[in-house]
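A single protein chain has been omitted; all remaining protein chains appear in their positions.
The letters A and B name the chains in turn, as written, and every chain counts its residues from 1.
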Amino acid sequence: MADEALFHFLHNELIHYAYKSAEQGEVENGRCITRLENMGFRVGQGLIERFTKDTARFKDELDVMKFICKDFWTSVFKKQIDNLRTNHQGIYVLQDNKFRLLTQMSAGKQYLEHAPRYLAFTCGMVRGGLSNLGVKSIVTAEVSVMPACKFQVMIQKM
Amino acid sequence: MAVCIAVIAKENYPLYIRSIPAENKLKFHYMVHTSLDVVEEKISTVGKALVDQRELYLGLLYPTEDYKVYGYVTNSKVKFVIVVDSSNTALRDNEIRSMFRKLHNSYTDVMCNPFYNPGDTIQSKSFDTMVSGMMLQAC
């Protein structure tokens, strides 16, 4: 992963751009989230290809998720997911208590209303990574107190 | 060294397949396609397999009278297949491995190329030259 700061600034600009262009009506509003997510998706695809280049083949879904929480997260956000939970029915909840992209923004409820747009890209990245590992999924996110953040991964059974 | 090198998508359609000599292209297509059987077999057994057996290199998929077909699968379930001439007995296993590694690296670059749209057939020149490099060493 590139220098953290670079990534963060780029990420911020990305969001800024997306919403700007939305205001200027280039894309109908509300879709920017999806747009950002899609960008993330492509990035995730690429990243996972690199990150898994030298790892052993994954045993199963859980194995994959662990990889996302450990190696993937570390490579992108310089820290691991703090807590991974699953119902063994294809739903995983990844809890990051100090989510890198939110840390500079606020510690608490301030700017909470802006948080979603700062999660979309990551959602996409996770989805992209997973899908490239052959795990089709839907990734959503939730923040109640920044910078803690929950990502929920719903696996699509093939 | 190799007579045919193929990259096959998750969904088992060819992303890239190249063979020499050109005339019996078709034969290789059939061969590579059939080899997917074994690849899938090997992948499916991964669950039971021990960690050290879970390496990406799948080894010899199956030998035929004239060719040896080797397999490799990335974590993204993209398969690489290398076919070498059986008469080329000098070829050692680790040489095949290294070929696969080169292939994988090159493929990764392709994946990270903004002009490549995942799932499309590979058009990248650099990838192509790398592949032909591995094929030419034979003669």
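Everything that follows uses one rule, which is that a contact is a pair of C-beta atoms (placed from the backbone, for glycine too) under 8 Å apart; a residue touches a chain by one contact, two chains touch by 3 or more.
Quick note on the criterion: contacts and distances are computed from a predicted model.
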Which of the following names does UniProt give to the chain that is not shown: "Trafficking protein particle complex subunit 10", "Replication protein A C-terminal domain-containing protein", "Calcineurin B homologous protein 3" or "Radial spoke head 14 homolog"?
"Trafficking protein particle complex subunit 10"
With touch as defined up top, name the shown chains that contact the chain not shown.
A, B
Which is it among A:Ala18, A:Val64, A:Ala120 or A:Leu133 that touches the chain not included here?
A:Ala120
Positions on chain B where the hidden chain makes contact:
9, 11-14, 25-26, 29-30, 33-34, 36-38, 40-41, 62-65, 86-87, 89-90, 119-121
Extract the touching residues of chain A with respect to the undisplayed chain.
30, 33-34, 37, 109, 112-113, 115-117, 119-120, 123, 138, 140-144, 150, 154, 156-158
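Note that in this section only the chains that are shown with their structure count from here on.
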Please work out the Cα centroid separation of chain A and chain B, and write it as a whole number of Å.
32
Residues of chain A touching chain B in the complex
42, 45-46, 48-50, 52-53, 55-60, 132-134
Would you pull the chain B residues touching chain A in the complex into a rising list?
10, 43, 46-47, 51-52, 54-56, 73-77, 104-105, 107-108, 111-112, 118
